[in-house]
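Shown below is the structure under consideration.
With one protein chain withheld, the remaining protein chains of the complex are depicted in position.
Moving on to chain A:
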Amino acid sequence: MTVIQKKAVNPIAHLTAEDIETLGKELDAIRERVIASRGERDAAYIRKVISTQRKLEIGSRVVLLFSLFPPAWIVGTAGLSVAKILENMEIGHNVLHGQWDWMRDPKIHSTSWEWDHVAPADQWKQSHNELHHRFTNVVGKDNDLGYGIMRVDEDQPWHPAHLGQPLYNFLNACFFEYGIAAYDLDLGNKLKNGGHKDPEFRRRVRAVGRKIRRQFLKDYLLFPVLSGPSVLHTLAANFTANLVRNLWSHSVIMCGHFPEGVETFEKTSIEGETRGEWYVRQMLGSANISGSRLMHIMTGNLSFQIEHHLFPDLPSNRYQEIAPEVRALFDRYGLKYTTGSLPRQVFSAWRKVFRLALPNRRQPAPPVTPLDDSADHPTPALVAA
């Protein structure tokens, strides 16, 4: 991938400014329709997911009180892992996006929600909603492109430190929630530039510290101690559940913007960007994951990353419903809807992490990669003709 403006074949060259604005209007219409039809069914959905998650979490933690017995350990750890994944992905991420604010239920609201994660909700909301979703895939602006530690785009300058990025990425996957907390704090930059003396930064660090302490107390002290003779087993189970949740969410999130086929953009391209252009950037800057309904729920419907990036605040249960319509728009406007199965997209993203650990080869990679999923779609040029 290389910023769209420098590509040999610019994937949006066939669209006129007018096309882009019409496309934007069509997307606005989809959004309006969903907003007008939000109602009881959606509210019932999120309440059901939340109550299921809470029951699963309690159930698993109770089973783990007896984790000395291997079957209890396995069942409890599996249940707790799933509960933690649901809590972060389908519930936390989406509630914090304000997807359920329209219900005006103070218990399920972006301004009051706190999640099972070491990054405090308000800090995460700021870096995720205000920066990443606004500057999606703009090289030099969207720090999600490699989280500031990796090079995931040819147009990011190479540095010898990038040689270690497969290792960083693996460590980041294992301790993803800490990576996110550090990232939300902009820790690397702050330490480098002396910003760590800033009182606001210190306040934020203390907030993260408090959150980590509470999370630790619960997972690594209280529940193990409550388990009596199973103390070490519960400790290991909780560690495992956090690890599984981290690996899973890291994989899903990598699939959102890193796989081959996803486009990136130059800083200058967003100056004076219209609503239509913003939409196009979201369309080309995200990738979906195909799979079953259960898989979609477990990814927090981030398997519909494209739909999510177009409409970050629509209820997550609706992404799947509008996906066929959104995809039809891609086809009609000759744009590539990047999607693939989870293993394939994870592989694709990891391959890029490895490839870009090395400096660019002289010749840029050919635009069509073997992992391209658009074989059955008309090429942009044909549609435009």
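Descriptive notes on the structure:
Note that a contact is a pair of C-beta atoms (placed from the backbone, for glycine too) under 8 Å apart; a residue touches a chain by one contact, two chains touch by 3 or more; residues count from 1.
Here, contacts and distances are computed from a predicted model.
Of the candidates "Fe-S cluster assembly protein SufB", "Spermidine/putrescine ABC transporter ATP-binding protein", "3-isopropylmalate dehydratase large subunit" or "Ferredoxin reductase", the chain left out of this view carries the UniProt protein name "Ferredoxin reductase". Contact with the omitted chain, checked across A:W73, A:W115, A:F258 or A:Y333, is made by A:W115. Checked against the hidden chain, the listed residues A:M103, A:L171, A:A207 or A:I270 yield one contact partner: A:M103. Check A:E26, A:D42, A:E177 or A:E277 against the missing chain and you find that the one touching it is A:D42.
For chain A, the list of residues touching the undisplayed chain reads 38-44, 51, 54-55, 58, 98, 101-107, 109, 111-112, 114-117, 130, 211, 214-215, 217-218, 222-223, 226.
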